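Every protein chain of the complex appears in place save one, which is left out.
Note that the chains are named A, B and C in the order they appear, and that numbering of residues resets to 1 at the start of each chain.
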């Protein structure tokens, strides 16, 4: 067994040392009737690295990788080019195989990185403080709602209809058990978000309004207006962002008045990975809310010689100290994904992020214009960043499947996201990034045209 | 430019500091008529990482990778499974981006590794001392000949006909310029090597006999007999090995009396890489020959506090000290490939290498038996390790090309190696390793049967 | 050389990516186009690689040495797993691609699910939870959903004193009242006390087995039977499953729900704090309530992904909801499956045996020197527990831990479990050699002797780490959680002062 260093000689010597004659003497506390005799029946025995690699490669090859097709999927997971140096760095054993930095004297690598990460996220979101990451955007979204209920001591959340349906579902699932009230609705398929309807739902019991920016249809809601309405009722605005690259081109939610900004960080550095692991981002605009934040926080301090250093801090909020009184049961975070995000963001910098965003937007505009010229296709959005909704004169789910058979990954049908909403069946989300070529756009347009004729 | 840290502001400040008004002031010594005005005409401008990666991927995909076909090529380059941890380690920045360890105090990582490598090679070859690596097997082979002429003060080398033709060609090329005499011949296509003929060519002027073990046809020559004959005439025996895995199953050349053992180390840890970079191995049986060895040597010593440490040593043999009196002009070695070899060999250990060799041999025997049953195919070899020669009733080069069109990489035709020798055109070298499945063997047999019918 | 922050060395004008400058084109951003700067520093690739390489070297890691954190299971992370996770068919596929284009990904989930079910003897598995604590929540929510489905509104969850902090936090999060159950002097759950507390208000008992004292709960089956009889469910914290994998199946002990930390038992990397992955295996009673998405093989043998849209087709209509977007930690699934296939059924059994052997070896090599409160009651499982009894006045477990840093080791888990004073929980894992254990034991004996003898110098340890002891109080009292442009030194004229007339 290539991962097990004990030799049979070692095992004998060690058994003698511990005073056991067989290994099963060490398992005496396991009731004999439950103890398994030999390897579990019906499972294969150990295999060589070559055999395992081959098996996994065969499975991998049964998937159509995004690089091998014109690719237009988004809806909360975006394909961007990740520089090779990002993957190099996260594979450094000192980062990859370290634990949570509970011993700060020998974990400054992870801690300084987290401090830099927190600062990058806070700046990107236009906030004062960000935490050291959460599981993903959807769980961060629920944590924001939970935090808003703690801050406002109210227990109702108003969700925009244009919040990612998975996020909505996670919030509703959690609330079902905590007893919070969630007011949600489906998105209205219109060129612009329905702010009026949303604002009308805010009342004096509302802890927070949750708005996605850009929203699930790719539209850009006016957060300022909503923030004002929410604040007028004593509620907080929770802004949710699923495409951080967008914030290189549009104003930050914090700047527009959001109180808590959460989102998915996957687009920077992390990659698609069939949906996980991803990276939850969480920030607050007002530093006074810090002690109500969930998750780990890294802070600056000094060591006994006065040197700057970093530690996990304010852990009195956390479960391992507070137990049942913790702000959240979250424990593990997404450290390695946070590192990938931070390295990629460092490579980008202000200039790179802005150029990346501009390039995404440029290509998305080209795609929208081109698809609008396909007979039977209407572009819904008035505004968008790198993703927009089209309506087609057909069942979009079927069209997506048919195009996939031709090797074109055309986007995410609303029918996939909202199977219960019949009227969405003609709508398709199309995402365009810097990895999309103009040739890809043309291929999609032609394939759509054929499918619709 | 993502690799250039100077900003335009930096450049201005620095030009001011050095007292130049433009960058071209620093190139005044380049004659103005030769100085280029702008970027060289007809060459593309800089490109993003994504664009370069895409371009290179397209080129990569125009090749049929060994993993994607039943694969039987050898002839001096062998496909083996390399554990993932080997590549992980050689990508550690501290190994990858270090220089030759000329400052031993801050290069103990590379130096200790080289010391371990030298010991591993020496043991594998049955020798006393190995050097810290050469370019590849073919150049190591010439260096062995050159060393033999220095040791014996004779200038004739007798090459076995069954030495890899590229190695023969390299030796002859070098000798043409140094003025040494090289006696070589083509291999005789027989079940066993022609030792009698080879021994007959050794005379009193002979500095060395060069014998490949196993030889280019996969046969295993009796080195003992040749060593005795060579020593009787005062000549050295140079043994050449191109498949180190073989030495897990057969006796080492040193054990059989070879004086200098050289070879190609690629099979362990390095991978195919279309032929380079590879790894030249070089060892001597008798420690008294050390000072005539070419290439770098790493030796043990102590530091000022008495701690064990390692340094490059005996560099008075080398070009940077000896200049025109050096034992060789070699400077760069194959440090990173040596690391890969050493890591892989450490993972294997005695037990793993022997099992690996046994598995190679087992599969090769199965292949030989199976191919012998194909009508029109004769297996030439009496003995072999993991590669053998078959004769087929057809032009083997054409058959190889035809099978490649069907996605089967059938082996190396002797016609490819010896284009000038008409009588070899029906012969094909077939190599089998642990990466070959029994299914692959069956596929080859069936394809050959079809091709020959 | 100290490593500065990226904010101190980067520039807004510097970038490590080459992207074209876009001349102003038509924009569909309306009035939302950003005009303020963000304030993000950029570095070129050479600077970036160097910054993070140098930072990394201030970390301790399993690749550098033994990492004896009890209950954290810091075992070797095989490199094959990293290679597999990066295969394009796994790394570069979108979670919402049509199912026909991701058959292999679905097979990975299913194949891993089958292994987990067979190894635990359970009935169903929710693969999507993102980490152990998330899995706990999933399990408790399944229990709540099952109870609600039968109209049984129970309010209490019983948790032993020695539980992981996440256990009570999870129960509280699910709106349960948490009550502690005491341990007996053996370090195990007091069965009689538990039985006495059971009743119609008890929804579940959360038990860690092997427990946080490193002991197997001998009475597990009896506990389960009692809980079931009282109408409750048994949640088992599976953080320590590595000690028993292949030796005993929790399903055979009456467990209803258990999360499995893929990053502990199945070797996926911790990465400085995550990501984790916490699939939850469920008994037949709880399976109908498992959250979406889940995978199931239909009669024809084809794997289907059941999501909101098609759960009904697969008869999974009572799901309690959704724990997260998409399908869970795919990148961890590929790694864990590679690890499991590498070991096989025989190897996994050996894993448990070697992990337990290594822990007992440490226990027996130190019990003469360090207080080992439960050593007399028999063998430990995968971790050895010591207390600070006998330390010289003024010296603490913390001092010993910091002194161990100077010996080249990461300290063990400290002050946990809470039931032992000055607890030190040592988990060597199965991927340490005997030589490595012997060296660690010698180092630990050395610092233990100093602690017993009262070596005051330990109070200042570590001396040889990248940092001396850090001031955690200051960090918490005046939190500095983000970098801020330093104020100009006092006396520096401001721009307006400089330019002022």
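In this section, a residue touches a chain if its C-beta (ideal position, glycine included) is under 8 Å from a C-beta of that chain, and two chains touch if they have at least 3 such contacts.
What you see is a predicted model; the values in this text were computed from it and never measured.
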Touching partners, among the displayed chains, of the absent chain: A, B, C
Residue of B:109, B:234 or B:376 in touch with the missing chain, whole complex considered: B:109
Of B:339, B:371, B:392 or B:430, the one touching the omitted chain in the full complex: B:339
Selected from B:118, B:241 or B:436 as touching the chain missing from the view: B:118
Sole contact to the chain not displayed, among B:359, B:426 or B:440: B:359
Chain not shown: contacting residue from C:15, C:53 or C:240: C:53
Touch with the omitted chain, as defined above, among B:70, B:83 or B:187: B:83
Those residues of chain A which, in the complete complex, touch the missing chain: 1-5, 7-9, 46-49, 83-85, 87-88, 93
Those residues of chain C which, in the complete complex, touch the missing chain: 1, 9, 18, 44-47, 49-50, 53-54, 57, 63-65, 75-76, 78-79, 342, 408, 431-433, 435-436, 439
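The rule is simple: only the chains that are shown with their structure count from here on.
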Leading chain pair when contacts are tallied as C-beta pairs: A-C
Distance between chain centroids, defined by C-alpha means - chain A, chain B (Å): 47
Junction residues of chain A, two or more chains touched: 2, 49, 53, 57, 67, 83, 88, 91-93, 347, 434
Multi-partner residues of chain C (at least 2 other chains): 11, 13-17, 19, 43, 45, 49, 53, 78, 80, 82-83
